[in-house]
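What follows is a short report on a single structure.
Note that this complex is displayed minus one protein chain, with the remaining chains in position.
Showing chain A:
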C-alpha cells in the first residue's frame, strides 16, 4: 500500500495533530517522534498557540499537595490525574504555597525564624524545571512580621486568558507581609532575577 498519509500536506497533518486529546500528554509526546514532519509541527510555537485555542478548556493534568513525612518533614508532591500522563514528582523538604499558570511556589524554612531566612523556589512540574529565588531583601520589618504570603504570577500574560504564554516565559513572585501596624511587600521578577521592595 502506498503510504498516502505520509504524503499528506503539512497543513492537513496539522489539522489531525490538533485533534489529539489534550488530557493525554503522552499521546502528543509519542506523536512527536513518529517522523521529522510531525516533530517539526509539534515543536512549533504557532502550533502550540493553535492547540491551546482549539482546546479552550485546559485539561486537569494533576494536582499539588503537601505530604507530611517522617524523613523530610514535608514533601511538595505533584500527583498526575490524567490517564497515561506525567509521572509523580516529589520535592522533599519543600512546601507548596500556591500555584498559577502551571507554576508552583515552594518554600523551605530552615528553622523558626524571620521570613528572610526562607528559601523560595518556583517549580514547573509539567516541564520538570525549577528556579531558585534570591533571599528576600533586607528590611527592618522582617523581625516583626506576623503574617505573610507569596504568590506566583505569569509575567508574559499580555492577554487575560494566558492562552499564549509558553513555558520558559517570565514570571513574578509577590511577597506580602504585615505586622501589627504596617504592611510590607516586594516583587521578584524572573527577568531581572531580583526582588524590588516597597
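Quick note on the criterion: a residue touches a chain if its C-beta (ideal position, glycine included) is under 8 Å from a C-beta of that chain, and two chains touch if they have at least 3 such contacts; residues count from 1.
Definition applied: contacts and distances are computed from a predicted model.
Peer 1: Any idea which of "SKP1-like protein", "S1 motif domain-containing protein", "Ribosomal RNA-processing protein 43" or "Exoribonuclease phosphorolytic domain-containing protein" UniProt assigns to the chain that's been left out?
Peer 2: "SKP1-like protein"
Peer 1: Can you work out which residue in A:35, A:67 or A:194 touches the chain that's missing from view?
Peer 2: In the full complex, the listed residue that touches the missing chain is A:35.
Peer 1: Which of these touches the unseen chain: A:20, A:79 or A:155?
Peer 2: The missing chain is touched by A:20.
Peer 1: If the missing chain were put back, which residues of chain A would it touch?
Peer 2: Output for chain A: 1-6, 8-9, 11-12, 15-21, 24-27, 29-31, 33-35, 84-87.
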